[in-house]
Structure formats: structure tokens, C-alpha cells
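The complex appears here minus one protein chain, its other protein chains still in place.
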Amino acid sequence: MIVVMKPDATPEQVQHVCEKVKELGLTPHVSKGVERTVIGIIGEEDKIRAKPLEVFPGVESVTPIQKPYKLASRHFKHEPTVIEMGNGATIGGKKVAVMAGPCSVEGRDMLINVAKEVHQAGALFLRGGAFKPRTSPYSFQGLGEEGLKLLREAADKEGMLVVTEVMDTRTVELVSRYADMLQIGARNMQNFDLLKEAGMSKKPVLLKRGLSATISELILSAEYLLAKGNFKVALCERGIRTFETATRNTIDINAIPVLKQETHLPVIVDPSHGTGKWEYVIPIARSAIAAGADGLMIEVHPNPEEALSDGPQSLIPKKFRRLMQEIRPIAEAVGRQV
Amino acid sequence: MIVVMKPDATPEQVQHVCEKVKELGLTPHVSKGVERTVIGIIGEEDKIRAKPLEVFPGVESVTPIQKPYKLASRHFKHEPTVIEMGNGATIGGKKVAVMAGPCSVEGRDMLINVAKEVHQAGALFLRGGAFKPRTSPYSFQGLGEEGLKLLREAADKEGMLVVTEVMDTRTVELVSRYADMLQIGARNMQNFDLLKEAGMSKKPVLLKRGLSATISELILSAEYLLAKGNFKVALCERGIRTFETATRNTIDINAIPVLKQETHLPVIVDPSHGTGKWEYVIPIARSAIAAGADGLMIEVHPNPEEALSDGPQSLIPKKFRRLMQEIRPIAEAVGRQV
Amino acid sequence: MIVVMKPDATPEQVQHVCEKVKELGLTPHVSKGVERTVIGIIGEEDKIRAKPLEVFPGVESVTPIQKPYKLASRHFKHEPTVIEMGNGATIGGKKVAVMAGPCSVEGRDMLINVAKEVHQAGALFLRGGAFKPRTSPYSFQGLGEEGLKLLREAADKEGMLVVTEVMDTRTVELVSRYADMLQIGARNMQNFDLLKEAGMSKKPVLLKRGLSATISELILSAEYLLAKGNFKVALCERGIRTFETATRNTIDINAIPVLKQETHLPVIVDPSHGTGKWEYVIPIARSAIAAGADGLMIEVHPNPEEALSDGPQSLIPKKFRRLMQEIRPIAEAVGRQV
Partner (left out) sequence: MIVVMKPDATPEQVQHVCEKVKELGLTPHVSKGVERTVIGIIGEEDKIRAKPLEVFPGVESVTPIQKPYKLASRHFKHEPTVIEMGNGATIGGKKVAVMAGPCSVEGRDMLINVAKEVHQAGALFLRGGAFKPRTSPYSFQGLGEEGLKLLREAADKEGMLVVTEVMDTRTVELVSRYADMLQIGARNMQNFDLLKEAGMSKKPVLLKRGLSATISELILSAEYLLAKGNFKVALCERGIRTFETATRNTIDINAIPVLKQETHLPVIVDPSHGTGKWEYVIPIARSAIAAGADGLMIEVHPNPEEALSDGPQSLIPKKFRRLMQEIRPIAEAVGRQV
């Protein structure tokens, strides 16, 4: 941690900071310049992170030099994490993990139909919402447990894995009974009680980046899961909120190489929510794989005109097959398989 | 709702949209122009909002004309809401509601001391966190129920009201036992299960705007509370996330007149979280009152050097007294009292 | 400047950085910690700012500790700058500087009429665009020199000062002939050749903050003017671009106390462009004065229905008089006059 003192800071003020630092078991190094004095603090930064040195008299700024995350960090674990999902499926391995299905579970026949279509096209994970976070209280809120049962049934018929969202600490156990992977949605990325519960479950977790979450905050939310002993965590870029309105959100493709450098966790990209328009889903899926993503999450609906949510961004099964064809050579170009 | 068809849309495509509209019990009005056809949909927009008309063949864009919120809307209730808190305190009335106290409840003596200081200066609400949403799992997470007890004790000593955050559906009942007003934090603004639980409690709720929430989304989250029958809701502007880093967040002062125009709910401003630096808290507090805010939430700590959270943005009691003095003539200038 | 080395940086890499630092006449201070080595660089940071130390082998990050601006800085000049405009008008003094008038100069009679109205209400500066920066090439581009003549005539009739935008290096001289103050618009805040020309003129300059400019970048653009010897510079906050669309832009009220702390230059706020809707102009004007702004720039049009630009955000003269009445007690509350 680097403490920069104000130009007019007194020697007593410098002394005061140094004493506090020593009290915490760290070592201050003072560098006196012409204009300013700088104090470098050597040792475990965690001990001092909670101390608001910014408010000490004479302090101008405080800059941490260590990353605030540990277990999720690439320094902590050099090898990329490969989540073994059963069924031979993995996330983070050579094979690109493809998760596909409707935004919401709407009914049995539709779901079984979609599962079959996306499985034949190459998806090993069936996605679908049983509990839906909706901006308006008047929108369809999901089928709840009934939806979970349908997901399990449809996935089992095809030998697929279920990934579905959990929104409430009280339903983590329920969702875990049906799902192979728990999804924590963008709006709940900093619902810390939910993270703790999901961390204590043994289920793999797909953690979506919040609309206005920095990459560092996303990794810190993953740290909540890892700190509870659950290391089967995949991160999901699904678009951030910017001033641009031509797309629903702005997929931050840059986050892929940044996350790959900072953490050992696999990275999934969701171009359906990221763009909000089906026309853009295929090119963004291609670009995600080219940038190094470990997988994709894609909304597929047999009849988007009748979808109860997110119709505009859903691919019909035929387009989904085209997506799978188009990402194949890209995946090969970067040493992956589809 | 206005549906604009693509320049090359066929008459059959126009017809197809119109039929769907009629099926839902609404009336389409077709206007054929030189370049494009436009379909105006008259009737209760809610019925069609869930239908993804964007994906119908030939459709270029769909624009809603009605607001998605109802109960929170100024059209629904013209008179501004005044929340009666007991003790003669109100939120939304002539008197500016001032909520002050430490970021976190850290201990008994400190809290009793702060409560006394801020009460003498004019604050009727004691704020303080017992459950703390922290970005890192390694930061202080709050004292939990012990913190709630201390808040109640300190407030009772002074005849103050307690406002404190609830983060988890499972603790709504517990927090309600001690608090006079439940705070839903920025990170939980779209934790819809929590909103539903808070809506079902009878407690007044202070709903903070999410870091990347639009004003419309904030009102829709309030709508979740109102739709459960709880109309004692105050909205809190606490800064949004923008590219600017000179302040921790960017207080959106514009939101005050916008919210006043769109809803009947009172508006509180939190300049401590909004700016992240105590130096800016007083001028922003003045500007909030000048813009028409109904109240302020201010972090006060007797010794920010030792604060367990948010030290840099906390005022010492002496500065808080100055804040109260400085907002008084501003409040009078806009027809309010402090 | 603080250089943090990577955990696996070699002693040779540390040495290499230190040598480069010494070569430039500065002194490196090396602090070796358990995890990392940190190099503090003491001396004039400017010398090394241009050196991309980030790319030196073994370097993880580089953090400047000095501000990049000098002449505009409060460290350089403690006393606030007061621009003497002639006619007894000042910017940055006790009296709030009010600039008002139409968005564009549209015709003689209208302009003379508006000038009279706003002057009677208390504005000493007449604003109006003769050269208009328009997003679309098909929008009204301004009357050019004819517009400048009309501005001069209308202002002279009332004994007012003219502030008007200059967009092109080639017209700085022309605009200077008619105007008392040159305005550099938000889109040109980083048109560096224009800044240099305006810096070389002797005219006071009103520099508007770019839509996505940080406060630091705004001050650096002012530094371009000051570095050419022109110290008569006022900064203008006019709203930044964020995700919020309820207002045209988001006025960054926080920028007022930040700019006041960082620089000695006066700060003007433009609530008309900042909000984009006349309904919000008055409350935001009040909040700007309450936060410590030195002046306001307000669009006034006698008949917004017929305005050639920015009609929706223009006040009619009657509303402008109300604005002046409402800011008066606020100004007094903060020790200013209107």
C-alpha cells in the first residue's frame, strides 16, 4: 500500500501514519521528496485495508498494491480450473461448454422439444429459468419448483445437465436438488448472503457479472464462493450497462482476456443478454470464442413470438444450429473444440 | 404502444401484427406512410407488454407509450406521500428528514455517543449497519442481531427512530423487530424476493437506487413494495456509477426533480455514499435540499480513523453540526424546515 | 511516481528501472517486501510521465502521485480567480454570473427582445450561438458572422456582455471581434488546436466539459489555455453522458466542489444542456448555486415552439424571472449575491 502525503503534511503527521502501520504489524518505508513524502507499506496488505488511512491528517491518497482477491487469483493457482460436471462434460477444458435453452421454462412440451434440438446441435447444458428476476412485479415470475421438475425431466431425457438460476437464500437447497449447476444472476452478483449459501452448497456455480460491476468486483464475488470451499465456479460476462442503446447491454469482450489473466476460473459469455437482439447473437458468439471464452450461454426458443420473456434475443433452433457451425472453425483456430 | 414496420414489410406482416393485437383485446390503428407503416395500439398496454412484438416478421421497432409503473406513479396518486413515522417524525412533509449515524454499528459506547451528538444537532433518525454488504468476503460483515439491539438501545435513549439495512429474506422479520424503517441497499435494489418480503412487512422502507439502475427501474422496484400493500416507501438517491473517478460515485441530482415529477414518493439523498469523501458531503447536502429532496442520510463517526467501514466519507460530529446549520437557510429558501 | 514490480520480478529488472529513473535525473527509492518490490520515484514527475515504465520487464503497475496540471491547480495559485469582464461584471466574485439567451441566434427582433427580458431579470451576459455544432449535417448550422453582429447589437443596446461559441481555429479572430467571452463547446473540449488559438487570444474563455471528459481532463484542457498565457478561464459543467436517459445528460453536481478544491478557476453550470428539459432547469439551477457554483448559463427563448434548436430545454422569459427569484435566497444562504 502506498500512502502519498499532502505537500504541506507535517513530520508529526507522517509519524502518526507510520505508528499506526507498525501497530498493525507492517513496516512503513518513508521516501521524502522535494514536493511530497511517500510512505510505502510492506507486508500483508489485508491487515491495513480496513483502516481508513485516507482520513488520517496530512494524507492525500492511498493506493493498494496487492489485489483484494486471493483464492480466485491466478497467483494463488496457476493452472486453469476445469470443472468436471459428470457425463463427461467439463467447463474450462479443451471443449467449449455450450449452454442453451429458453429464457424461462414455459411448459413441458416446448422444453422437451428445445432440449432435443439444442442437444442434437451440440449443447450439453440445458438452461432455463424457473425463478425469474423481472424488473416489473407485473411480469411473468417463473413456474418455480414445477419449472425445476420440467428442466430435470427434459435434461434427463437427453442426458443433458441443468443450469438454472437461484434468486433467494431460502431456495438454494430446493434448486440444488434439481440442478447440476446453480446460476447466480447479474442482479444478485452482490447479494452476499446468497453467495455464501451457494458457496456452502456443493454444486458448481455460474456467477454472472452485474450490469455495473467491475471485473475486480466480479472476482471478489467469486471469492465469496471460494472462501466457503466451493471452487467449482465459472464466471459469466453478459454485458455491462453503458450509454450505448443500440444494444440492450454492451458485451465487454475485453473482460475475457482480463479475467483469463487475473483468475484461474473458466469464463462463459452470454451474447443473448449481452446484445438483446437475436441478429447480433451469432457474430458475438464467434467473437467470444475467438477472444478465448470457455463457453457460451445462448437463449433458444422454438417460437420467439410466443416467448414469455426475452423473445427478441432468442434464436430459433435452426439459427442455433448455424451458430454451432459458425463457432466450430473459430474454436479450432484457437485450439479448442466444439 | 407504437409498432414501426420495416420499409419492406408486406401487408400480410402488418395484418399478422394486427391480429395478435386484437387477440389480446386491444385495438390497432394502422397509419400507412410513404416509407413505412406504423401501428398504434390503443388500450391497456400491460396486456401486450409481455408479447415480444419485436420478433414478429416485418417489425422494426416497438415503443411503449405508457409508463410501466402504476401505484408509484404520480398519475395514480397526485398528492405527495407523507410517511408518518411516529414520534412526530415524518418523511415527505414540510420538515426535512435527517438520518445520521455511523456506517456500521461497531460498539455500544460509540453508538450511544453518536446518537446523542446527531440528535442534538437535529437528526431524528439514527442510521447504522448491523448487516453489512461488503464487496470483499474478508471485510467486516457487521455485528448482526447484536448490532440491532445496540441501535434500538441508542435510539431509545434519545427518542430517535432506527433505520437499518436488511440484506436477506430470512432476516426481514428479525430486523423488523428492532428497526423503525427497513433499508434496502443499492446492491439489493433488484433482489426481488427481498422486495416482496419487505413489501409484506408493515414497516416503512427506504429503497436505495442501484449503482446502475435507471430512475424507471428504481420506481419499478418501489412498485414491488407497493404491489404488496406497503405504501410507506421512500426512495434514496445515493450516486450512480459513471466513468468519473474523482468521486466514489456520481450523485445524480437530476433524479430529484425527475422522481418528484414521476412519483408521489418522498426522496432522500445520501451524499456520503454518493461522493465517498467527507469534504464534498456538505456542499452536496446543500444542493440536494435546494433541488427539492425530502431528506438526507449522512454518515457520522466520532473518529473516522478507527471506523471499520467508510471512514473516508464520514463526518465528525462537529462537521455534522455545521452541515445542519448550512442546510437550514437553504431549506427555508425552498419552503422547508430543518 | 510509484512503480510496483511483479511478484516474480528479478533483481536485474528492478535495477533496470532504477537506472532509467536515474538517467532522467530522478531518485528511485526501493522498498523490498515479502511479496513484491516497490520503487518510489522522487523528483519532478513530469520528466518521467512520458516514459512508458509499464512496459519495462517485471513492472506490474505505475501510479503517478503528482497531478498532471500545474497552472490551473490550487497548489499553484491559492486565491480563487476573479475574471474582470468590464461593465463591472465579474466571474468568480461575490456576485453570481448569469448568462442567458437563446440556444441559436435566429433573428434580430427575437434576440433584442430576449436580451431585454433577461437583462431586466438580472442577467449580465447574453448567450447565443452563431456557429452551431450540430450532430446532423441536415440541422440548422447557425447564422455565422451575421449572428455575431446581431449578438453584439443586442448586447450593446442593453449594456450586456456577449458569450458565444467558437468552433474552428480559422474563426477565433472573427468571433473575438464581436464577443466578450469565447465559449469552447463540449464537443471541442479536446480540440487542442482550438484551445491553443483561444489561449493566444486575449479574450476570456468559457470552457465546457466534454460529455465523457473526466474532471482531470477538463482541467488539463484549461491548462492548454493557461499555458498560452490566457488566465481568464471559466469552467462549465453541462452534464456528462451516463446510462440514464430520463434526462438528456447527467449534470455532475459533484464536479462543483471537486473543481473548487482542485483549481482556482470559476465554475459555471449549464442546467439547460445538462437536463435537456425545461421542467428541471430551475431546481438544478438552485442546486448548482447551493453547491457553490459561480454562475449559470441558461437557455431562454420567447417561443420555444418555434426555436430552431434546443426548444425543449429553453425557458420562456417568465420562467427565467422565476429562476432568478428562486436562486436569490439560495445565493444569500451561501454568501453570494444575484
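General observations
In order of appearance the chains are A, B and C, and numbering begins at 1 in each one.
Criterion: a residue touches a chain if its C-beta (ideal position, glycine included) is under 8 Å from a C-beta of that chain, and two chains touch if they have at least 3 such contacts.
Keep in mind that what you see is a predicted model, and the values were worked out from it rather than measured.
Check A:Ser31, A:Thr90, A:Thr164 or A:Ser212 against the missing chain and you find that the one touching it is A:Ser212. Of C:Pro68, C:Pro302 or C:Pro329, it is C:Pro68 that touches the chain left out of the display. Annotation for chain C: contacts to the undisplayed chain at residues 20, 46, 49-52, 54-56, 68-69, 133-141, 167-170, 187-188, 190-194, 210-212, 217, 220, 223-224, 227, 241, 278, 304-305, 307-312, 314. Although one chain is not displayed, chain B still touches it through residues 2, 4, 7, 27, 29, 31-36, 38, 40, 42-44, 61, 63, 65-66, 75, 241-243, 245. Touching residues on chain A toward the chain that is not drawn are 212, 214-216, 240, 242-247, 250-258, 261, 274-275, 279-280, 283-284, 286-292, 326, 329-330, 332-334.
The rule is simple: only the chains that are shown with their structure count from here on.
Interface note: chain B and chain C, two copies of one sequence, contact each other through mostly matching residue numbers (shared numbers exceed half of all numbers used).
Chain A and chain B have centres, each the mean of its CA atoms, that are 26 Å apart.
In chain A, 241 are the positions where the chain touches two or more neighbouring chains simultaneously.
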